[in-house]
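Shown here: the complex without one of its protein chains, the others still in place.
Right after this comes subunit A.
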Amino acid sequence: MTGEVISQWMKKTGPDSDVVISSRIRLARNLENIRFTNQASDDELKEVIGKINNLLLNNNKFDLNLLELGDLSKNKRNMLVEKHLISPDLSEKNINNAVALSSEEIISLMINEEDHLRLQVLLPGLQLQEAWEMADKIDDYLEQEINIAFDEKYGYLTSCPTNVGTGLRSSIMVHLPALTMVNRVKKFISAISQLGLAVRGLYGEGTETVGNLYQISNQVTLGRSEDEIIENLIEVTHQIITQERNAREILLKEKEIFLKDQIYRAYGTLKYAYKISVEEAMKLISNVRLGIDLGIIEDIESTILNQLMVIIRPATLQVLKGEEMTIEDRHIYRAQLIRERLQ
């Protein structure tokens, strides 16, 4: 069911999910001869939503459910942001824009974001090729009924010149706790960036990353085919996976007690804490996840942690609770949810 707190896909694992959390394909498309979102009139924006709505009414091949953002509460909108189904911009604007979601929330079609259409396919683990094939099919389905702005020379025309051509942004989210522990991440990031890829990490206070999560995506969208872009990213991802696994093995061999201590302390805190911030929880979840992947912790599944990473975030937490909460109350409720799920 769309709109539930946990997306169906989060309950599943994918290939190489000890390192790769998720794979994402995003295609930017615009409707021909309708001004792009930033220049469009209200009527034009409504026209775009209307066209997609009609398409879904006539032939809803991918079983998409259209939600106008203006109809949703702020927490519900932010929950969609926290689940990576819509962009923060779409949530903030929430006038004349919409999102169409598949029941498993693998497919998300944002309407009137920076481009008229932003199609996203999100799969667990390393499944970039699969995600692209699915996105390609949905793109064909949309194009059958809707005139898409396409230029012989420049390809798919987008509002921002950084997306023109294929309109394709492919990305993976990786969990790199061991590379972080052995201080290799910075070196790695600079190496990856030489290959035309962007790396983003979430940092907390100081220099340590929160949750040891990084997103890697292609930058160039023009002059390379979709297959080239995706193959390049897959190749780099395989190298990252190898490096991270090596680092884990070395740590386990040479720093077993240190590692076990870190992992069990994290597990203990999550299991028994009565108050916890997002930052602390993300850090501990990362350690427990490493414990599961190394076979040190065996009584919980890593998909539970994937789900926890989403439900502990502020908006989702409040949707779950069904009410607005103060920061203090959120810390208490967050700890409660984590305890319940880890018992």
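As a convention for this text, a residue touches a chain if its C-beta (ideal position, glycine included) is under 8 Å from a C-beta of that chain, and two chains touch if they have at least 3 such contacts; residues count from 1.
We take it that contacts and distances are computed from a predicted model.
Selecting from "DNA modification/repair radical SAM protein", "Protein arginine kinase activator", "(2Fe-2S)-binding protein" or "F420-nonreducing hydrogenase", the unshown chain of this assembly corresponds to "Protein arginine kinase activator" (UniProt protein name). Within the set A:46, A:84 or A:184, the residue that contacts the chain not displayed is A:84.
Residue in contact with the omitted chain (choice from A:60, A:73, A:190 or A:239): A:190. When the whole complex is considered, the residue among A:75, A:102, A:166 or A:286 that touches the unshown chain is A:166.
Although one chain is not displayed, subunit A still touches it through residues 24, 30, 32-36, 38-39, 81, 84, 87-89, 92, 114, 136, 139-140, 143-144, 147-162, 164-166, 168, 171, 173, 189-190, 192-194, 196-205, 207, 213-215, 219-226, 313-314.
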